[in-house]
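Note that this complex is displayed minus one protein chain, with the remaining chains in position.
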Amino acid sequence: MQRSKAPVSVEVKQVIGALCRLLTATGLDPVPTPETFRRAKFGCGNEEDQFWQLLASILQNSGIVSDEVCTQLRGECRKLVTAGLWQTGYYADWMYETEERGQEGTGFSSRDLLLALGWLLAAGTLENLMTQRVQQLDRTLLISIPVSRVFSGQLPLDSGSLRRLQWLTGCLRHQGRTLLSMLQERTKVLHAVLSVSLSSTGPSCSYQSSTVLKEECVCMRQLCDVLEAYLKWKQVEKVFWTWMDSVVDGHLTDPVVKSSPHAPTWSPRVCHHGNQGLEKLQNVLSRLPTAQVGLLCMKESAHKRGKMTLFLVIMIFLCSLQDGLEPLSSLSSLHTLTQAYRPRLKAESDSCPVRRSAEGSSSGTEVSGVIPVSEAAEMLLHEEALLLERRDKQRLANRMQLQEMIGRLDELVLIPP
Amino acid sequence: MTQSVVVQVGQCGNQIGCRFWDLALREHAHVNKKGLYDEALGSFFRNVDSRNRDGGACGVGGRIQHLKARAVLVDMEEGVVNEILQGPLRDVFDSAQLLTDVSGSGNNWAVGHLTYGSAYRDQIVDKLRKAAEHCDCLQCFFLIHSMGGGTGSGLGTRVLGLLEEEFPEVCRIVTSIYPSAEDDVITSPYNSVLAMRELTEHADCVLPVENQSMVDIVNKIKLMSHGAKLGSMIRRDSTVISGQGGLSGPEKPFDAMNNIMANLLLNITSSARFEGSLNMDLNEIAMNLVPFPRLHYLVPSLTPLYTLADVSVPTRRLDQMFSDAFSKDHQLIRADPKHSLYLACALMVRGNVQVSDLRRNIERLRPSLPFVSWNQEGWKTGLCSVPPVGHTHSLLALANNTCVKPTFMELRERFTKLYRKKAHLHHYLHVEGMEQSFFSEAITSLSSLIEEYHQLDSTKARLIPDAPRLSIAR
């Protein structure tokens, strides 16, 4: 691995600084300093605590670990992190060790946590956090909309139903207008903030004294901070991953403490098949009652499709765990599928350092039963095409039915509101 | 606030006008204690700085300098106008507002309307325009004239035509004095009928006032005040015939009658001049009371005619005021509205009267008053908070009522009597531009007016079914 070390080392600090700023902007507190990161790379110092905390709050804020679990595991930072990482599909040996034997005298350092952080970042957790933060700050997106009124799908064709339909249409129209006015309001506030921040450099600016405006202003500033930090981060992200590569390299080639009994031949993004890891995983899974049902059901569906590998199923399942433990029906699985694939597809096309490290160090342990991403994508596209076709058919049928209804309503006078 | 211009034509018109200006000054002096020129005062008066020779007006809100009446005085004799110019009101007018001749119209409508009308046309228009220019929002012309003589009826109705030509947007309210049956002017039926046609065609509203009714009212008040018992003393300043408190000194023979008409004009304009909880602007009068353009003769009645010095039973007296307004004795023409048909009725109340009093009395009086089928609720009301001088409250009722029909029929009869004999006709036909068709057209116009009232009258006491409504197909 040939790297131009000098410029990188200068850069790295700034890059990690950008990451830290972004993490802070998304509302995480406390965030380790870039220096802590650097030291963590070498697994020295007492930075572990800070990383435990960081990981815990990331897992908590991004909703990977449910609030319930959080309150249960309050104070037990490590357990929380382990559980959370499990749910994101992360595996590392230290996770067992902390569970089984506590942590004294194990081959564990802050570098492991750094790697876990890398996994989380690569899995898109950062974007999740961002989205949540933006929603939080951009309050106009969060306004409670009047409860939508539900009515049965089948419409009998008497005048009463017609009137009800007109009423409901009117109701929707009013709601639409309410939303539109919120949008306008938001634009206006944004404009106001802009003009305030522009004029605040000038001497006369403080005639806008509304408290509401001030609050909105603070929110908007924070929002801008988040977006700005993200932008900066995105620009330098590559460098970070290069650095992360070096961390992984360091981890593989230069273990800080004595190596763990389980061989270090693992790829951080792929679960092991046919080895102890899988057994353990299955053990853990079978301990979760709901998980078991979901898994079995997924297994069944996997058999039906015939092509899906256990690995995929597990990935989907893990994601479904992430989505709040919904039992997966074959229809809703489409949604989760796409989610589950996203990081992997990216990994394929991007020059993701994690993958590169996997190639570099453990290319021999090619995992069997994993379908290539391209094939999976093809499958999905096929699936999507089928569904789209079904949807269009349904739409056509609906339209026909509607037109038929309208035809029958010819003698009734409809007054356009 | 809007302004109005009073145009007084002929002897009678100028005498009434003179009383009007006197009482208007008295009323504003009573209300306006600060001596500032306010909006209310501005509706009839200009405030002119005497140092400013060209008559430049001072704005609203300043001190009163010199008040000038918004008026145009027209007479074809000099007598009455000269009298005004020598009297206490001389400062209110200046020569630019006056137009006189020396020879009079000889009780001939044609002379007034055609001869003088053509000769003085431009001068009259010029004076009217000047008066209008002094107003920043001219709302109404009040024309005061008599129907019997030559100048009032002839030139007066000519002025009316000019007003319509020059100021089509401005409302024209005419106070017309109808002659008594035993009028000493022999040609008065001719003059009146010829003038009637002009009024029917060119006025927005006509307030007909009959000489005889005035005489009756004046006599009744005099009788009351002479035969007054202890405790029912009439306050001298409170009668509608009193001019006390005004600028003029000793009362002249017709002053008592003229004061009634001056009060009529004051009350009509009160709601436009002063504040109230239910304003009634001058343009609302025609809008509410004239359902068909030709039927715009509104019978006025004023109550109370006087107040007793003793003020112990206010509510009863208030209700009495409303009852009186519909009684025969209080109408300013000899007519009985209660036994004719109402097309519409306006109640213009001044003073301390609330909407509940108004409602109570309308509810009370409604059953006894016949209204035309399509306007069963034809009431228009106005509440002005400033009462007339000497009163706590007052009421002016304007009725568009078929009761004017007998007066018009009587007039037609007297006209026909003369016309059948062609009596005095040559005096008219001598006048340049005058043709006999004027007579026939005038009498046709009057007859058709009478017929229109008659048509409406005939619907009275008949049950008219509601017009069938539009129905919505389902």
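Labels for the chains are A and B, by order of writing; each one numbers its residues from 1.
Keep this in mind: a residue touches a chain if its C-beta (ideal position, glycine included) is under 8 Å from a C-beta of that chain, and two chains touch if they have at least 3 such contacts.
Assume contacts and distances are computed from a predicted model.
K.L.:
For the chain that's not shown, choose its UniProt protein name out of "U2 snRNP component prp10", "Zinc finger protein 207", "Sm-like protein LSM2" or "Tubulin delta chain".
P.N.:
Not shown, but named in UniProt as "Tubulin delta chain".
K.L.:
Going by the contact rule already stated, which one of B:Val74, B:Leu114, B:Ile221 or B:Ala344 would touch the omitted chain in the full complex?
P.N.:
B:Ala344
K.L.:
Looking at the full complex, which residue from B:Ser180, B:Gln244, B:Ser323 or B:Ser373 touches the chain that isn't shown here?
P.N.:
Residue touching the absent chain, from the options given: B:Ser373.
K.L.:
Residue by residue, what part of chain A touches the chain that was omitted?
P.N.:
Interface with the chain not displayed, on the chain A side: 143-144, 146-147, 149, 160-161, 163-164, 166-171, 173-175, 177-178, 180-181, 184-185, 188-189, 207, 209-210, 212-213, 415-417.
K.L.:
Which parts of chain B face the unshown chain closely enough to count as touching?
P.N.:
Against the left-out chain, chain B lists 1-2, 39, 136-137, 139, 275, 277-279, 281, 283-284, 286-293, 344, 354-359, 362, 366, 373-381, 383, 466-467, 469-472, 474.
To be clear about the criterion, only the chains that are shown with their structure count from here on.
K.L.:
So how far apart, in whole Å, are chain A and chain B when each is placed at the average of its C-alpha atoms?
P.N.:
Chain centroid spacing, chain A to chain B, equals 88 Å.
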